[in-house]
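Excluded from the complex is one protein chain; the other protein chains are retained at their positions.
Then we have chain A:
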Amino acid sequence: MSDDIIRLSASELGERLAAHEISAVEATQASLDRIAAVDGGVNAFLHVATDAALTAARDIDRRRGSGEKLGPLAGVPIAVKDVLVTTDMPTTAGSRILEGWVPPYDATSVRLVREAGLIPIGKTNMDEFAMGSSTEHSAYGPTHNPWALDRIPGGSGGGSAAAVAAFEAPIALGSDTGGSIRQPAHVTGTVGVKPTYGAVSRYGAIAMASSLDQIGPVSRTVLDSALLHDIIGKHDHHDSTSLRDRWPSMAEAVRTADVSGMRIGVIRQLDGEGFQQGVLDRFHESLALLEKAGAEIVEVNTPNFEYAISAYYLIMPAEASSNLAKFDSVRFGLRVTPEGGGTVEDVMAATREAGFGAEVKRRIILGTYALSAGYYDAYYGSAQKVRTLVQRDFNAAFAQVDVVASPTAPTTAFKLGEKSDDPMAMYLNDIATIPANLAGVPGISLPAGLAAEDGLPVGIQFVAPARADERLYTVGGALEKLLEAEWGGRLLDQAPDLTQLIAAQEGAR
């Protein structure tokens, strides 16, 4: 029974809960049991909130029992990326500098999922302050890809993606600054959406780069992401960049998905050189399916995308260097006093020296340099100009097509440790995802199949114009249906048995 529950999608589970076939306590316990069984091998969770989750689940059961009308995901367990502050769980953002910190407030997105009756079951692992593409930069050890434990689950949100792929939770919250929701979805055979910048409140999301960060859903099906998107996509007066749009239902877009007449632009610059063959094969198969379903596939040109990574790696560290200044030991978090005491400056420096990992320090230094007098125009200033050019590329593309498509990332999951010493190689992972963040436009990654050469999952990415998030769910929902008809089920049904993988790994030790 418990095994059946964990394999249900969030929407399926929601329906069974609404029909009183499963209780929220049972659903929550099933997730907790699965975590207990496999997370030793996956390390998706930094904190599991057993008591708080069961208490919340009992409350939902009581309310449902008293006849209260609850939302479609009420009683469904949800994993929360540790970048979001939570009052009942510690929040570390994957950093030693926040170890043990329990925030006095809930992030708006967390408040909204609680209000919708979802059950936060724990906080998921991530690259420290969301800086990375593999979770190897977490201060609490890497997360392992449930498809192959020696491989990366993507990053920075590898914990949320792996938790969903490992059936530890049906759904999760992530954050995406340069691809941290979509690239992990790509390498774990799951779905991830970065909404339009401003569609979801950033209040309570520990900032890496404020002008790029966006909170979004992580799930196993497109419909589940849509349902979560509908819950968290609300205006918030705590966030000045929060949009006031009246959004159409994303879930409705999935349920009525029809791509006939839709114009899909293939980005020439992200289709070929530098991309693994198996990734390109699955990409083109997906496009062929969409074309057969009535979509029109055209090529679009985005000449400035080649500068996007360079611009991103100036703007992101510049903002991060300032956002991370608050971690100084004075008001919260780690405090390290140098031997023999010292001034407040000495204590701040010792704390930051001990509390931040190497990648965080690298980006703080890069960003501080990029903003320095005399260098500002050449670095930060130029990067902002490139950002405008990338936005223009998208504008030109969207004048021709409804959405653009590309592989989500150049390769399938690489091995843990493979790129740890090569930041540039690591940064190139985000080549296809970064442009959407620079332009503030929404993007989705959903499973496109397995690469023939390594049998690992491959994702396909669609990007829509700002505020047209529902188009992602239309094309994503339609393609998912077409692909699952081909596969005869979900892609994750083809994933190896995780308990056997873990046993084999332990046997090998």
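Everything below uses one rule, namely that a residue touches a chain if its C-beta (ideal position, glycine included) is under 8 Å from a C-beta of that chain, and two chains touch if they have at least 3 such contacts; residues count from 1.
The definition used in the following text is that contacts and distances are computed from a predicted model.
One chain of the complex is hidden; its UniProt record names it "Aspartyl/glutamyl-tRNA(Asn/Gln) amidotransferase subunit B", one of "Peptide ABC transporter substrate-binding protein", "Carbon-monoxide dehydrogenase small subunit", "Aspartyl/glutamyl-tRNA(Asn/Gln) amidotransferase subunit B" or "Hydrogenase expression protein HypE". The omitted chain makes contact with just one of the residues A:His237, A:Arg255 or A:Lys292: A:His237.
Only one of the listed residues, A:Leu8, A:Leu98, A:Ala130 or A:Ala350, touches the absent chain: A:Leu98. Although one chain is not drawn, the whole complex shows that of A:Val38, A:Ile206, A:Leu223 or A:Leu482 it is A:Ile206 that touches it.
Listed by residue number, the positions of chain A touching the unshown chain are 84-85, 91, 93, 98, 101, 103-105, 107, 202-207, 209-211, 237-241, 318-319, 321-322, 325-328, 330-332, 344-345, 348, 368, 371-373, 376, 380.
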